[in-house]
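Yeah, one chain of the complex is gone here, protein chain that is, but the others are all in their spots.
Every chain is named by a letter (A, B and C) in the order it is written, and numbering of its residues begins at 1.
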Amino acid sequence: MIVVRAIRTEDLDGLMYLATQVGDGMTTLKPDTTMLSNRIAVAVASFAEQIPPEQRDYLFVMEDTTNGKIAGVSAIKSAVGLDEPFYNYRIGTLVHSSKELNVYSRMDTLYLSNDLTGCAELCSLFLHPDYRTGNNGKLLSKSRFLFIAQFPHLFSEKLIAELRGFQHPDGSSPFWDNLGRHFFKMDFSRADDLSSLGKKSFIAELMPRHPLYVAYLPKEAQDVIGQVHVDTAPARRLLEQEGLYYEGFVDIFDAGPVLQARVNELRSVRTSEVVQVVDVSAPAPAAHAMLVANTSIADYRIIATDVAPANGHIQLNAEQQQALRCSVSSAVRTMSLNT
Amino acid sequence: MIVVRAIRTEDLDGLMYLATQVGDGMTTLKPDTTMLSNRIAVAVASFAEQIPPEQRDYLFVMEDTTNGKIAGVSAIKSAVGLDEPFYNYRIGTLVHSSKELNVYSRMDTLYLSNDLTGCAELCSLFLHPDYRTGNNGKLLSKSRFLFIAQFPHLFSEKLIAELRGFQHPDGSSPFWDNLGRHFFKMDFSRADDLSSLGKKSFIAELMPRHPLYVAYLPKEAQDVIGQVHVDTAPARRLLEQEGLYYEGFVDIFDAGPVLQARVNELRSVRTSEVVQVVDVSAPAPAAHAMLVANTSIADYRIIATDVAPANGHIQLNAEQQQALRCSVSSAVRTMSLNT
Amino acid sequence: MFIVRPVAASDIPALVELASGLTQGVHTMAKTPAAIERAVEQSLRSFASPSDISGEENYLFILENASNGQLIGSAAIAASAGSKGTFFSFRNDVIQQVSRDLNISHSVHALTLCADLTSYSQLSSFFVRRDHHAQPEAALLSRARLMFAACMPERFSDNFFVSLAGYTDAQGHSPFWEALGRKFFQMDFLQAERLVEGARNRTLIVELMPHYPVYVPLLTGAAQAAMGQVHAESEVPFDLLTKEGFAADEFIDIFDGGPILEANKNALTSFAHGLKLQVDTASDDAHALHASQSHTYLVATNRAADFRATIVQSRALEHAQTVQLSEKVMQALMVADGDDVLCVRW
Partner (left out) sequence: MFIVRPVAASDIPALVELASGLTQGVHTMAKTPAAIERAVEQSLRSFASPSDISGEENYLFILENASNGQLIGSAAIAASAGSKGTFFSFRNDVIQQVSRDLNISHSVHALTLCADLTSYSQLSSFFVRRDHHAQPEAALLSRARLMFAACMPERFSDNFFVSLAGYTDAQGHSPFWEALGRKFFQMDFLQAERLVEGARNRTLIVELMPHYPVYVPLLTGAAQAAMGQVHAESEVPFDLLTKEGFAADEFIDIFDGGPILEANKNALTSFAHGLKLQVDTASDDAHALHASQSHTYLVATNRAADFRATIVQSRALEHAQTVQLSEKVMQALMVADGDDVLCVRW
């Protein structure tokens, strides 16, 4: 059985193995034992509510209970930008108009901003290739939304997710090549490496600080603003299903979109329900794929299963109850897996 | 019977009378026959769909069918800022931090922006004092939300409403006195007058264009950013009930909040339903205050009544059907008046 | 003999003919008959205005071949560039970018729309027929304006500038405009120049042009190359003004990126090395000056109405009290013995 749950200290080896499988491009999941064990320590303290809400980092792992393997990981960081500045470009609008010449120009502009400071962030999603089947991917990603629905008071008003921006097959970024590179004289992969090393804010210090008209950029750079990397398109759709949307914030390097939502607009917050567990008695008439989570923060657990809650009750079998560490008459939170 | 409906050419006299009752402070409803008849002409063409969607100005009047009097007015402008620039201050965030000194400053900033260009705007709401009873106020304001729910394809992604900002009892504005006045050497009422005369964009040309740290302003000016005038607090609550919220845009003069919402997040869009009209047969068991509107754009009509739709049907009596210009088996759109 | 004098109403037909041969967008002088008439009228008012007011005046000078009355060229000087608004230009700023942690520190150039030149006096409308290029009379025309200003400093600012046409290709396209102005004006360079009539002091500029610094590295290569480049047809005034003491450095034109030359009056030859001398009718032997002792001087009258300037040969005047002028020159300048004139060595 596959269950997603709050990480525990003893998951270090499993997480370390997973990190070795990630490859480049994920800055928050490097195979570094010290870094990972520090992160797990923060996560454990987060689920135990031993540190202030804005310092928390909720790390979830997917466990295959048949063999105890850690199959995937995902995370919610409570607040970005409180340690060092979190930079984005925000797309704004400036209108230049002259009645005398009968000219009206509506121009997009890029503002270097720290506007998303303090937002909660979805990050560090990785599923081992062996487990990329069925609903595992959705469960791993969406587990976080049900967690937020259960504990909305722990999250600031806004939730964001940064998505990788458009790149050519050779790894070059038209946005970087036409903007950032002029200010750094380094290519994208080098800038990306520095970013991975946590030097993103230092690079931001060198970015032009005055508002820029998008029209200054060549068309190929304009065209990729807010566009995701081809590999990231499925992740984008999944987040959009849950209520995140693009509102004009992009990455300062590659112009990849930042998706955002106010917490109370999330599908999970709007549509998930708390129901009572009952034993399986009869086949559910209209069972469909659902997420079911317990209501414990310290030992948060969630599964995906075909089920049909009715009249405030949900039928779960013994194995499912065990996976969720719940029993008959426990409250669980449910939401359909798909919209 | 009170009905809100699309304005007609013959409503000019009634609207003119209403405009004489408005008093100062509403820039879009002045007792000027030429101006009003022009506006009605645009509105009539809007409901008749004879002009492009972005040029439309939907004007609704509240009619007392017992005496034919025009008791109130409200409007939705399809898109702001397309004729001349629409200015706001947007509150952004900039973080200044130095590890060396262990200083981290999170600063609010004001950006002069035209970001709301193209948004639909709720405006020109006025209810005659004689009719400020019962649900009339809510009906007049919320009629617009049900209209949007019925015709969402006519509206851009975002809807906004500008609210009057904080003023002292003497009419002075702490925000203006500490910001705008330094750049104009005129007092708030004079600036407000110019604004009423449609000169707002000219004034905006004189406002400081570089991002301003809010911290530069004295506390009394900082404190009123995003605060409404005491008389406007009820209107703000009503709009917030319908899904509008404050997202950091404020008026450049008095820092009054601009409330905004993405159209598909509006309560009316999410929760209103289309049901079929049936004659009244039995007392509805759980009747409560609802808005009921027909589905015609050309002759849009809406009433508030205590009713309880069930199983896709709604019981309307003959007078109500007549008010809505509908009959048995017509489709009507309904939404509870209160959340 | 070549004479520089204030424009007269009777010059309008000749100016219209002169303007008809001008390259579009390159010269700042008025081109349509109506604009020429307005410029002449303004100049007449300016020369006639009381001497203690500096503001709206724009003085238009004519270079004339005194022997046949032919109009050879024109040049103007305005008391204040911003008399009818605010004079806008791009200031070439340097923004310092620093990152200690990345050990990177470098400068980025950025163009900032500014009004710094508003109160300066502005030279403009310089044009000389092609066959007189590089001749002393071209220098006379260019400099006569400054000699006029040196005689009547109360009518002018202490600082002067002149904006010269920037690079455009054979079709009249400006690469600088394509990269910048077009995005805001949404029209061709020549169309924009026609609409604004070459002005840089109108409100529509602040309505349309960018208010934030334009980072130079983001401009196209062609636009960057055009920054500060003078149009081929403006090389004559560029050379004359550079020799006079003007320098191009900090400002460029907001439309075509052409150079804006500026100088404090003390850096200009006409001010710093002009000699105020009294006229003395030349004796005969003065005409017999040996070539090695003979120097070319520009001479201008010390009066606003009926201002005149011309070229003479004279012995060195650096330590002189008077300047000897022939009767012919004195007639041309309308001066008599004992009148003050300003002499500047060519």
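In this section, a residue touches a chain if its C-beta (ideal position, glycine included) is under 8 Å from a C-beta of that chain, and two chains touch if they have at least 3 such contacts.
These numbers were taken from a predicted model, which means no experiment stands behind them.
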item: Which displayed chains the unshown chain touches; value: A, B, C
item: Contact residue for the chain not shown (choose from B:R132, B:H168 or B:H210); value: B:H210
item: Full-complex contact with the absent chain, from B:L12, B:L82, B:M107 or B:V278; value: B:M107
item: Listed residues B:Q21, B:Q50 or B:S98, member touching the removed chain; value: B:S98
item: Hidden partner interface residues of chain A, rising order; value: 205, 209-210
item: Residues of chain B (touch criterion as defined above) contacting the omitted chain; value: 96-98, 100-101, 103, 105, 107, 178-179, 182-184, 194, 199, 202-203, 205-206, 208, 210-213, 215-217
item: Residue ranges of chain C at the interface with the undisplayed chain; value: 85-86, 94-96, 98-100, 105, 107, 114-116, 118, 203, 206
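The rule we apply is simple: only the chains that are shown with their structure count from here on.
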item: Most distant chain from chain B, judged by the mean position of its C-alpha atoms; value: C
item: Chain closest to the assembly centre - both centres taken as Cα means; value: B
item: Chain A and chain B: spacing of chain centres that average the CA atoms, whole Å; value: 35
item: Centre-to-centre distance between chain C and chain A (centres being mean Cα positions), rounded to whole Å; value: 63
item: Set of chain C residues in contact with two or more other chains; value: 207, 212
